[in-house]
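For reference, the structure I am asking about is given below.
Every protein chain but one is kept in place in this view of the complex.
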Amino acid sequence: MTGTFNQNLSVRHVRGSRWQAAFALATILAVAFLATLVLTIVDDAFGWVIMMDETDRRELTRDGVTLDAQNTAQLLATIDEHLSPRRYRALERELPFADRGRDDLYALVLAEIVNPEIAETYNLFESLVSAQAIKAQAAEEYPEGLLVFRSWVNARFLLAPQSAVPLAAGIKTAILGTLMTILITLAFAFPIGIGAAIWLEEYARDSWLTRAIQVNIYNLAGVPSIIYGMLGLAVFVRGLEPITSGAIFGASAAGDTANGRTILSAGLTLAVLILPVIIINAQEALKAVPGSLRQSSLAVGATKWQTIRYHVLPASFDRILTGTVLAISRAIGETAPLVVIGASTFLTQDPTSIFSKFTTLPIQIYQWTSRPQAEFRHLAAAAIVVLLALMLSLNSFAIVARNKMRKQKRF
Amino acid sequence: MASFIVYCYARFCKKAGTMKHGTIGFYPEERLGRLSFRRAPRPTERLIQAFLFFCAAVSILTTAGIIVVLGTESAGFFKEVSILEFFTGKEWQPSIGKFGIAPLFVATLTTSLTAMAVALPLGLAVAIYLAEYARPRVRETLKPVLEVLAGVPTVAYGYFALTVVTPFLRGLLGQENVEVYNTLSAGLVMGVLILPLISSMCEDALSSVPGSLREAAYAMGATKLETSVKIIVPAAFSGIAAAFILGLSRAVGETMIVALAAGAGPRLTLNPLRSAETMTGHIVRISGGDLSYDSMDYRSLFAIALVLFVSTLFLNILSRNIVKKYREVYE
Partner (left out) sequence: MQHTPTTDRFEVALGSEESAYALETRNLNIYYGDSRAVNELSMGFDRRKVTAIIGPSGCGKSTALRSFNRMNELIASARTEGEVLFHGVNVYDPGVDPVQVRRWIGMVFQKPNPFSKSIHENIAWGARINGYTGDFDELVEDSLKRVALWDEVKDKLKESAYALSGGQQQRLCIARAVALKPEILLMDEPTSALDPISTAKIEDLLDELKKQYTIIIVTHNMQQAGRVSDRTAFMLLGDLVEYADTKELFFNPRDERTENYISGRFG
């Protein structure tokens, strides 16, 4: 044997550090994607806009006071002067002008007389970096236009219903729809999910039935969400229409237009969708409870249910809660199954009951994103900001609740 | 009727209650009496157990529901369209009665494979970095960040694809080469969506390789890279394969990104720069419109959904079996 070793150590080390850099880079890239995603959304949710007034608000200066500083009397005078008689009578009938407050009148003047339209929008980044260029462009191309910095997420946006006019459009209906849908989802998925987990972890003997149910749950967790939409469409919207439309409860007034495409159907569909996730998470939580706790309870003559109710559940509740919040977050963001079961594409009326037609935040985002105009893109971004904020606050609430419970657990 | 049941139940409970302790004293010295050890009926307890079993059975009902719904509606569909035509036809044009799934299926494959081409190498690299190189502090911070990435609603990813990635691609490759809707953009963004799944599954696989194997490699004078890439990764191969398969299943079923960014109209093309509609995208677009329940359009959606269901189910089961195997090998 005359082999020699050619270790080539330095080459190997160089190669090693190059690849290490590559691995680190990949990780940085992954995080960068997240950052880009969030930044784009924020970028689109704020920025300069150029608004063109139908009636230039500078012309509405009265007694040397600009429009936004005018008092009730001045605003009333403006309305008298500019509003068409027919529109005036209609509004008067809604609520007499004499009874309206200053802010209401101001909003009226803006919407009815000034009636701004968006001519151009800019992203936050552009707005910050090239403010001068934007100002120059605005002055040149839209001498009549008004350049203002707009937060697309604002109080009006949160409180106004959907509208075809981008400046007036809001997400109140969608927020209400999301909240009501999620409550229904929670009301069904939480007890059933926890119940199933308890049965599987505490009661089930190892039999073919148990194994079948367990495997089945894992499989369900992997079924694409759109399939659940198809299931919801066939079962809740069509099959159970008398129930989900509220017809058998005499809710026909709300139900006559919604058919089965109601908040109830949406909530049930999402409940079925997140059930496997809740079950699997709750099972993990129950598995983490030490057997000695069960033994000590049974040894003092507690029944199985007493043991579960007073010892196992309290000991695992923090984890169950965390798992449930994760599942609910997922449900809040779901879009496809709700489109399939027939979310309303343009809904201006707030839901009044669980038998109302529905739209949700993700549906609204989907609608706005698929429009080509830039204004709608900003609206979509603003709605995403709200959706993410909702999910974030839900998660932080859960974390706080869990930590509190952890502290009490030691008691 | 209901009140009768409540009444009977109350009677039953009462009887059970009196049997619990008899009149036996609590202290040993007072305890001269007879007590039955006969199994108490505990109706509440049994009712609860029955309810819990019902909860578990709901999952079976769900599966049965999916199979029955997809099965019956598809059966109606296949009465009018032959299965052969469905799988071999090259055109999907419901308005003229052409139901060949190929365009939808190919689009699904294009987007999914694009996604995997992004997610697998990146996800594996992230996993190797996290499992083999990163300091614990870094790992503990990065993992939740990636989880957040996975928690962002897919409709936001769709928004991202349409408003950022597509314009970027069009700028890079030329407006005339890249259509406004294209499968490349959807696929790339979907890759980012799936990346956290892949990286966490791969990390599981890598860290379940026994430490002894690692030590053996180091002891032979292998460098860290050689150990990771030539010893650990191959040892974790089945886990990585499982991650790939599960990721693929996720990509095939993913809807909102393709619905927003890939295109709205079936087209048989392999060119990722052109628009095409995937199976999921088609279902969402058609069911989002006004759809009458007794039309072929309606039934055809269920036939597509059946294909989707069967293929994702197959991939999921495959992936889980692989994971189970490698767990058995190392435990």
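Labels for the chains are A and B, by order of writing; each one numbers its residues from 1.
Criterion: a residue touches a chain if its C-beta (ideal position, glycine included) is under 8 Å from a C-beta of that chain, and two chains touch if they have at least 3 such contacts.
Note that the coordinates shown come from a computational prediction; the quantities given were computed from them, not determined experimentally.
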Sole contact to the chain not displayed, among A:57, A:100 or A:294: A:294
Per the touch definition above, residue among A:63, A:140 or A:206 touching the missing chain: A:206
Per the touch definition above, residue among A:131, A:221 or A:302 touching the missing chain: A:302
Hidden partner interface residues of chain B, rising order: 20-21, 23-24, 26-29, 31-40
Hidden partner interface residues of chain A, rising order: 205-206, 290-303, 306, 310-311, 314-315, 409-411
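The criterion applied here is as follows: only the chains that are shown with their structure count from here on.
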Chain centre separation (chain A, chain B; CA means) in Å: 21
Chain A residues touching chain B - in the complex, by the definition given at the top: 7, 12-13, 15-16, 19-20, 22-27, 29-31, 33-34, 36-37, 40-41, 44, 191-196, 198-200, 203-204, 212-213, 216-220, 222-227, 229-231, 233-235, 238, 272, 275-276, 279, 303-305, 326, 329-330, 332-336, 339-340, 342, 345, 362, 365-366, 369-370, 377, 380-381, 384, 387-388, 391
Residue ranges of chain B touching chain A (in the complex, touch as defined): 42, 44-45, 48-49, 51-60, 62-63, 65-66, 69-70, 73, 121-122, 125-126, 128-130, 133-134, 142, 145-146, 148-149, 151-160, 162-164, 192, 195-196, 199, 221, 223-226, 229, 246, 249, 252-256, 259-260, 280, 283-284, 287-288, 293, 301-302, 305, 308-309, 312-313, 316-317, 320
